[in-house]
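The complex appears here without one of its protein chains, the remainder shown in place.
Chains: A and B, in written order; residue numbering restarts at 1 for each.
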Amino acid sequence: MQKKLLAAVIVAIVIVGAGYWYYQTYLLPPPPPRTIYVSHWGFGWDQIKKIVIEPFESKYNVKIVLISGTTSERFTKLTTKAEPVPDVIFLPDYYTYQAQQKGLLIKLDLSKISNYEKVYKVLRDQIPKSLAEYGVPFTIQDLALAYRTDRHSKISSWKDMWRDDFKGKVLMPTITATSGPMALVMTSLAYGGSIEDVEPGFKALEALKKDIVTFYSRSSDPQTLFERGEVEIAPVLRYNWAPLKNLSVPVDIVYPVEGSLYVLNMISVVNGSKNIDLAYKLIDFWLSTEIQKNLALAGVDAPINSEVSLPSDHPFNISPVFNNKPLYLNPEVLAKNLKSWVDAWKSRVEG
Amino acid sequence: MKALFFLVASVTVCLLLGPIIMPLSISFSSVETISFPPKGFTLRWFYNIFEYETFVNGFVSSSIIALTASFLSIILSLPPSYTLYRYKGFKIKGFIENFFMLPMLIPEIVLSYLLLIFVYHTLKITSLFSLIIGHTLIVLPYAMRVIYASISNLGVDIEDAAVSLGQSRVAAFFDIILPNIKQGFVGGFLTCFMVSFNAVSISLFLSFGESIPLPVAMLNYLQIRYDPTIAAISTLLVAFSAILSISVERIVGLVSWVR
Partner (left out) sequence: MEVKSGRVKVYLLPLPSLIFILVFLLLSLLYVIFYTPNFLQTFIETIAKEDFFYVFLRTIRVGLIVVFGATLLAYPLTYYVNSSSSSVKTFFKIIVFLPLMVNPIVRSYGWIIILGREGLINTLLSYLNLTVEPLRLLYTEFAMELGLLELFFPFMFIPLLSSMENLSNEVIMAAKSLGASGLRVFFNIIFPLTLKGYLTGLTVILAGCASAYVTPTLLGGFRNRTLSMLLYEYIEIRFDWGAATATALVILFTVIAVNLFFTKLGDYLVKR
């Protein structure tokens, strides 16, 4: 009797064991795709999703989760290590610099990014050495002037914002927006100062104060304010151009004769990421000629890949920048001066 | 003289009602910008509300927060009100009354910041519960006022009668006192609900992810677009408030807190 019991127990164990092994090997659902977190402004994400994210997700069997917000919000979250910590982060170069200074980014092996060579050499070479290995530029954000063509004669100079017909209709960025320090520097350059010496810029802005309607901080403010007729001229970054040209009121974008001031937006990999290999692939993918071209055609970002060619009247054709007088705003200088500029701006200009 | 009064009265009425009527008027306009006068007729802004997950979630969050905060604040108001009502000669009575009015002294936006640092970041309490704590604090004075007034108006005799007939105090509380303050209870609850539902500043810094209340969702939307969707939400909210108020009127009588 006992032998039969023992035999039954052994058989049962064998069957259960075999079943378990079979289940583990053949029936278990496939492992979930790896998830990588991407910190981005979120502007134009609908298009970005179609063009970049979904193809990447299916090609590499990964899931990409967006963490969106303004530059300063996401930068602060990065410094405080707020959850979820991103693997990849998109920042303007002078924020990338600050992140690198704080040791938050990993040093990149640029040879692993095949498409890096295709980035315009003139742009690549301008990046300070300390920054070049921590962030890969994926687009250029240059500053230009938008204005209502139906209400004003042509503008050509940065100083046209001080013209009589624009009195009481000027929109300025706030100093903490990406275009804020750029507007300050541009004003300084137009009024005889330099990137280091912004005092002429402050003086000119103080003179303009009463004609500035308000200061914008969010990406979509310029569009809504132009649409409502509250403002008629504003300095805007390239990502605003396509939306501005699609309003119900006629707006045109003009490169000021004083030059085209630009910063580079960069992709970086966050220190501590467990998906560094995927991060490299994403960066390489984002820089590829096809993706860069499609992003440009969809009105998301200007292409930084020199192999992309766009029709000459396309808003994202950046050759006029090179023809105009490209001025790279050195991120090291900008990052060093930012705090004092913010304090001074807040009391002197926004008062 | 009469003319002056008439002038002042009309100015005031326009001042107070104007900003409320305007959104109602353009919520049906087919123009995309917020210009006046409205043109055309469309319901698409109302449909738009439901396209945006954040608005529906916001309504649900705001309702949950308002219901919980109102309920909690009433519960928290009952024991002190009872004590104050029983102890007419209580020395620190005035102190306690004023203590409950403290949240009215602290500006909502300051309180939101304090709770952000202490409750959310340090105690690591989730956004939803932080919001509930904040909202409970700000409606507590309203709850206290109504409940205390209701209990005080009862008069000690009823309870004494019950106790002398053999009921325990606790039983007396539930059997005698509570049913008699039903009006105050309901009225207080609805007041707290309205105050909490409409409170914006307290939610400013505590809203994250899923639990973003409706007013904050509306503010976030206004950063992106100024189209009449917000006007449509306003119309719905005004209707919602109207329905709630009429219910209050039916149950309790509006006049009681238009003191």
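The rule we apply is simple: a residue touches a chain if its C-beta (ideal position, glycine included) is under 8 Å from a C-beta of that chain, and two chains touch if they have at least 3 such contacts.
Computed from a predicted structure; not experimentally measured.
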**Study point:** Touch partners, limited to displayed chains, of the chain removed from view
**Key:** A, B
Point to revise | Residue of B:111, B:128, B:181 or B:212 in touch with the missing chain, whole complex considered | key: B:111
Exercise for review: Kindly state which of the options B:56, B:76 or B:186 is in contact with the chain not pictured.
Suggested key: B:76
Revision key, fill the gap. Given A:61, A:76 or A:130, the residue that touches the chain left out of view is A:76
Practice item. Check the options B:9, B:158 or B:178 and report the residue that touches the missing chain. Key: B:9
Revision key, fill the gap. Contacts from chain A to the absent chain lie at residues 72-73, 76, 168-169, 174, 176, 212-215, 217, 228-230, 342-343, 346-348, 350-351
**Study point:** Residues belonging to chain B that touch the chain removed from view
**Key:** 1, 4-5, 8-9, 11-13, 15-23, 26, 33-37, 76-77, 79-80, 82-84, 86-87, 90, 96, 99-100, 102-103, 105-111, 113-119, 122, 133, 136-137, 140, 156, 160, 168-170, 194, 197-201, 204-205, 215, 218-219, 222, 226, 230-231, 233-234, 237-238, 241-242, 245, 254-255, 258-259
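Note that only the chains that are shown with their structure count from here on.
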Point to revise | Distance between the centres, which are taken as Cα means, of chain B and chain A, whole angstrom | key: 41
Check your understanding: Which of the residues in chain B end up touching chain A in this complex?
Key -> 32-35, 223-226
Point to revise | Of chain A, residues touching chain B in the complex | key: 218, 220-221, 224, 227-228, 248
